[in-house]
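As you look at this complex, bear in mind that one protein chain is not there, while each of the others sits in place.
Chain nomenclature is as follows: A, B and C, assigned in order of appearance, with residue numbering initiated at 1 for each chain independently.
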Amino acid sequence: MEKVKASVIGGSGYTGGELLRLLLFHPGVELRQVTSESMAGKFLYKVHPNLRKATQLKFSLVNELEKCDLLFLCMPHGESMKRIDKYKVIADRIIDLSADFRLKDKTDYEFWYGHPHVNPEICSEFVYGIPELHREEMKKASFISSAGCNATVSILAMYPFYKDNIIKNDNTVIEVKVGTSEGGNKFSAASHHPERSGSMRSYMPVQHRHSAEIIQELSFERKINIHFSATSVDMVRGVLATIHLFPQEQISEKDIWKLYRKYYNDEPFIRIVKEKEGIFRYPEPKILIGSNYCDIGFTVDEKTNRIVLIASIDNLMKGAAGQAVQAFNLMSGFDETLGLEFPGFHPI
Amino acid sequence: MEKVKASVIGGSGYTGGELLRLLLFHPGVELRQVTSESMAGKFLYKVHPNLRKATQLKFSLVNELEKCDLLFLCMPHGESMKRIDKYKVIADRIIDLSADFRLKDKTDYEFWYGHPHVNPEICSEFVYGIPELHREEMKKASFISSAGCNATVSILAMYPFYKDNIIKNDNTVIEVKVGTSEGGNKFSAASHHPERSGSMRSYMPVQHRHSAEIIQELSFERKINIHFSATSVDMVRGVLATIHLFPQEQISEKDIWKLYRKYYNDEPFIRIVKEKEGIFRYPEPKILIGSNYCDIGFTVDEKTNRIVLIASIDNLMKGAAGQAVQAFNLMSGFDETLGLEFPGFHPI
Amino acid sequence: MEKVKASVIGGSGYTGGELLRLLLFHPGVELRQVTSESMAGKFLYKVHPNLRKATQLKFSLVNELEKCDLLFLCMPHGESMKRIDKYKVIADRIIDLSADFRLKDKTDYEFWYGHPHVNPEICSEFVYGIPELHREEMKKASFISSAGCNATVSILAMYPFYKDNIIKNDNTVIEVKVGTSEGGNKFSAASHHPERSGSMRSYMPVQHRHSAEIIQELSFERKINIHFSATSVDMVRGVLATIHLFPQEQISEKDIWKLYRKYYNDEPFIRIVKEKEGIFRYPEPKILIGSNYCDIGFTVDEKTNRIVLIASIDNLMKGAAGQAVQAFNLMSGFDETLGLEFPGFHPI
Partner (left out) sequence: MEKVKASVIGGSGYTGGELLRLLLFHPGVELRQVTSESMAGKFLYKVHPNLRKATQLKFSLVNELEKCDLLFLCMPHGESMKRIDKYKVIADRIIDLSADFRLKDKTDYEFWYGHPHVNPEICSEFVYGIPELHREEMKKASFISSAGCNATVSILAMYPFYKDNIIKNDNTVIEVKVGTSEGGNKFSAASHHPERSGSMRSYMPVQHRHSAEIIQELSFERKINIHFSATSVDMVRGVLATIHLFPQEQISEKDIWKLYRKYYNDEPFIRIVKEKEGIFRYPEPKILIGSNYCDIGFTVDEKTNRIVLIASIDNLMKGAAGQAVQAFNLMSGFDETLGLEFPGFHPI
């Protein structure tokens, strides 16, 4: 296997760190450089203590970057769009993990992000980063824009229902419970342990930006709408989405089993979890820590014909770095699961 | 103040224990007897370690019960209805903390509980236990049936909207996140710490029995329906309800401020929590541990005209023992807040 | 009961907040002013969300302070010593909750704090703040210096052993596990939730300053030494001290029962916790949240004649604000337990 020479821009954050962990153990990658303006010259493990003994690599400055095969961008939102032209000179292939190139429609971007996109034309060159929806495009892509974590879990759970036009109204309610690593490594009074421990914080009951991605990816015959809320809980990694769907026609659990089999039977990273006994009957984020799986469960309230979907991912894996590596594998002609075999822990 | 002589039937569970803590420090109560068939003869503090040094009382057998002014029943669901006639002989006034007498309609009971009620006529003698809705009835009542915890927080948050007929459809979605004390003190493989710690468990995505209470209490002009789901999280005490309401007409946050002021301005145990800055901008259960408050916050998604309510209580206090004492105060002619002044902790 | 007019300097921190909660509900206190330079003009509940609806008091500037009967000082360490002369003009009685006046010997202070004391003479005017050791002095005192949290739990557990000269060597090892509220409300990268959650951090394996207080208070016949280490765990409130004592002569558990009875039988805030069955056989901090108790358990390894003491307090209560109120009660002629009756929760 010829190794892809890859570098990472912005490797000191949580998403960057998780990506480094994956790339260092990926048999198809030669990790060349990792940039961090604030940590340049220091060992990676000074920021990511789990990498002690795993690598002796040090952080570089971005202007020390050498040409390579592929660049991963892990900058804060709003940074990649400003410098994308420079990065294209460094590598022919780019995977961006920020939100900058996810939305195809610049008016959508402006509405949800509150300011104009500085480089709207380039967005159409990026494939939206969920392989289960865009696998064939990714195989031929030069640029991929990784999907948002809450968007990924919501889209994967609902995709078969919207794709098959089973949901024809805009009554869908999505309630995600998220861990604190979603907020990144920037500390504040609100993230101080005594304030945040044991907390259950409605941090974005309306207007969450990932709504835009969900709407974009699930609008097939018409532009849909959805109702999204996010609550941050006392958990570091993980997202659990509870989704309420209201189909026009009566639907049974058997129908839903069929629907998921139709779309996801051969998907390596999707598991349908619906058990009648045992402890883990529906998906739970703690079982997924470190894995690239998206677990999906469901039930139907027959009296009211409400479908409830319960879906979960590790926000740093399938919601960020893991999914980026999955896309990277497709882009590079590798087996889609390469370097992503870790199954998660029990107990944890 | 003349003290009410009160006894507690079933004092070894979590609700019973919390009630004992309140009654022992309540200036209007003389706690006489506490029954537990399995712990009879042992000190209360052997089960409730927080009561060590607070009392030297021991558990009694139920057949050792002497007459008293008022009985609190803290038995598992299904027990009170079988023995209520015996208990009426012991005390003229009864407050039941189980689910047995909450539903007025016996067909509702049968639908939600899966078996017929053994004593359906008696239900009409019980006042449903939320003082904010039934204060005047309670002052004259002999029998009160304490409300379910998830029902209490949901009803209190939505009451003004349904009472004023602002919500005319059945699209309401209620998502509660609950602590593990809701499940009581019966241990199992699923409640074993390594399995349950860090967990996010969809334990009742549909068909939660508290739905029946919400429907009963909020059906004014018509019999409403609601969509309720419950997720159990890694927290011992507390409920956070995120409620999605879809009014027909455009509503503003100012309108909602007015609505809550109209109904709750003088309520001693309801606080509207909606801050623009600081750490705690919406209600959070950890701030409420041990208090009898129901905190309610809200926001409006103007684009989609969705109202999101965020409401929280301590399930063992306003959701059980605290609310029972509040009802007891009204029934006994005491100040409604007597013995319930504890404000909660920060930090915790 | 005539109320004591009390003000609090430095009311925006965790210790200050806990003290405010106690004073607001204390029947012998009229809380006059609370200062915070950064929050002046804002409601107390903006910082301490649990006090919403409990008070409409606002923070003042320190130079707005009026004369009062008693001042509580809740400033960061090093501040009280600089301004103590000004505060003496405002009130005749002062209780300081910082570390400034705890050590009687100025060379000790310099050794442990790394800089000279700016006002060493005044230290002798302050009574060291553990009522169980200095009750009679407190009744006549004008100035009390509250004890450190880790020092309090360690001293109370070991006092009978050192007082009766049972421990004649310097082999004692004290290992405390502490919650994050001990560090105060100043946030940092290390207190950021994703870094601090689930953590077990050896933050002070040697040279903890509370060692000086333990040595001071337990040196009777000779100047003793002890070996102290502190580990910060994923808990907000609470300290658990595990103490290893090596008596010269063989000692039995019965002897230790006798010893504790001799010293603590009538102490309202000390409980000996040593059960042969049940869940809570030794002290645990979570049972003590919000209470002023110090729970002490013990066992003996007969083979090696090692005594292990297990002692626990709530660091913000018996370790800070609660103990300060206990001292205040003694100083003011009130019942020692006034306003401190809260017994703690179960479950929590």
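Quick note on the criterion: contacts are C-beta pairs under 8 Å (C-beta built on N, C-alpha and C of every residue); 3 or more make two chains touch, one makes a residue touch a chain.
Just so it is clear, the structure is predicted and the values come from calculations on it, not from any experiment.
Novice: Could you tell me which of C:Ile84, C:Ala157, C:Met235 or C:Leu316 touches the chain that is not displayed?
Specialist: For the chain that is not drawn, the touching residue is C:Met235.
Novice: Considering the complete complex, identify which of B:Gln56, B:Ser188, B:Ser219 or B:Ser252 is in touch with the unshown chain.
Specialist: That would be B:Ser188, which touches the missing chain.
Novice: Spell out, residue by residue, where the missing chain touches chain A.
Specialist: Given the touch definition above, chain A has residues 14, 17-18, 21, 24-25, 46-54, 181, 185, 236-237, 271, 273, 275, 278-280, 287, 289-291, 293, 341-348 touching the missing chain.
Novice: Write the list of chain C residues that the hidden chain touches.
Specialist: Residues in contact with the chain left out: 170-171, 173, 175, 177, 189-190, 194-195, 198-202, 205-207, 225, 227, 229, 231, 233-235, 238, 240, 242, 244, 246, 279, 281-286, 297, 299-301, 304, 306, 308, 310, 312, 347-348.
Novice: If you put the missing chain back, which residues of chain B would it touch?
Specialist: Missing-chain contacts on chain B: residues 14, 179-181, 183, 185, 187-189, 191-198, 234-236.
Going forward, only the chains that are shown with their structure count from here on.
Novice: Which integer distance in Å separates the CA centroid of chain B from that of chain C?
Specialist: So the centre of chain B lies 36 Å away from the centre of chain C.
Novice: Would you pick out the residues of chain B that each touch at least 2 other chains?
Specialist: 279, 347-348
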